[in-house]
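Heads up, one of the protein chains got dropped from this complex, but the rest are sitting where they should.
Moving on, here comes subunit A:
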Amino acid sequence: MCALLAALAAGLAFPAAASAGEPTGDATPKVDLVLDVSGSMRTRDIDGGTRMAAAKQAFNEVLDATPEEVQLGIRTLGADYAGDDQKTGCKDTAQLYPVSTLDRTEAKTAVATLSPTGWTPIGPALLKAADDLGSGEGSKRIVLITDGEDTCAPLDPCEVAREIAAKGIGTTIDTLGLVPSTKLSKQLSCIAEATGGTYTSVEHTDELTDKVNQLVDRAADPVVTPVATEGAAQCTDAPVLKSGLYTDREEFGQERWYRVEVQAGQELRASVSVSADRAVGPDYGTLLRAVTLHGREIVRGEAAGNGRTDVISTGLRYPKPERDDDDSDKPAAETVCLQVTNSFSPAAGVKTTPGLPLELTVDVVDGPSHSADVASFGLGRGWWLLGLLVLVGFLAGLLWGWVSRWRVAVWRTN
């Protein structure tokens, strides 16, 4: 009876649980291509043509291949102001084509008008590009194509990227460098890593086309959008989570608490990933603990590592046994507190806010796992087993034979 009630309660709990982590409403994937139109794009070093010509050709091919469902926009940086004033030059970013359902001819005409002109204000352009993409549930990608590092210090484009990632959920910045130079590689890969994107160094037109196409297609792939949540400093104030995918931010050395309701006979599965979106110390770890309301630890997941990484992750599962009839006075649901900590350390000179991106998956599934025996159903296997069975069988036969002979002998003497 209790099991039935628990099952009913679980059934009631699930529809609400399913809503978390599912895309709702406006889930159109959006891509904003940010193209550097600074003066240096005039250099002729890509397949014999100028960098600008290569970019234009690549854009034409990408615009032809863009999937229908993707909303695509184009933003330029350094396209209009050719002067020497840094202040004006660093504001020089413009929306060439708004992020919308693509009109291929119109977009191509717009691209054709571009000619290399001014500065390289990467930071401001990224900020504006993030605004172009707006809100919305779908995946959002910024693809930055540039041939030189940012000329608009002190605004660090790396930090701008981190802020963009912290503001909007699921915004990724991919970077493409047109000329291999150590400084450019460093800056562009820093921007990419801050948002979980990729950095590619490009030396040929077809490489550029393939990569941009790949990135646009990637945006079109449906992915689960996580739900933003904010963990508390202690369990009593923690948000109650249902099954789903969540995202949060956790600063260096901070604790985050969440709560999950688990019915008797259900299993809680939780996993957590803490991303290193900036330069961090070489040794790091993360700890996920499931704790009762009274502070007793049920189970923990821990992970540690060293070296270059994008993420450190761990998980745990907690099967809550079915209720016996005699403890039916206890409540059917148990509140489990989940504590997440990380032991990342910031590298020298790295900003510690906003916190590191944290991804949490919660699954509450039916049925606790159970085990009765190490061997499957108490069955055995192997030659020793066969030998033993044969020996026992033989001895039993022998004994049976002797006993029956003895009985016959007794019967005969009588």
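As a convention for this text, contacts are C-beta pairs under 8 Å (C-beta built on N, C-alpha and C of every residue); 3 or more make two chains touch, one makes a residue touch a chain; residues count from 1.
The rule we apply is simple: contacts and distances are computed from a predicted model.
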item	value
Chain excluded from display, named as in UniProt, from "RNA polymerase sigma-70 factor, ECF subfamily", "Secreted protein", "sn-glycerol-3-phosphate transport system permease protein UgpE" or "Lipoprotein"	"Secreted protein"
Residue among A:224, A:333 or A:350 that touches the chain left out of view	A:224
Touch with the omitted chain, as defined above, among A:65, A:153 or A:392	A:392
Touching residue (missing chain; options A:113, A:376 or A:413)	A:376
For subunit A, the residues touching the chain missing from this view	14-15, 17-18, 20-23, 172, 177, 180, 182, 185-186, 188-189, 196-201, 207, 210, 214, 217-218, 221-226, 243-245, 267, 269-273, 299, 301, 303, 305, 307-311, 313-319, 359, 361, 363-382, 385-386, 389-402, 404-405
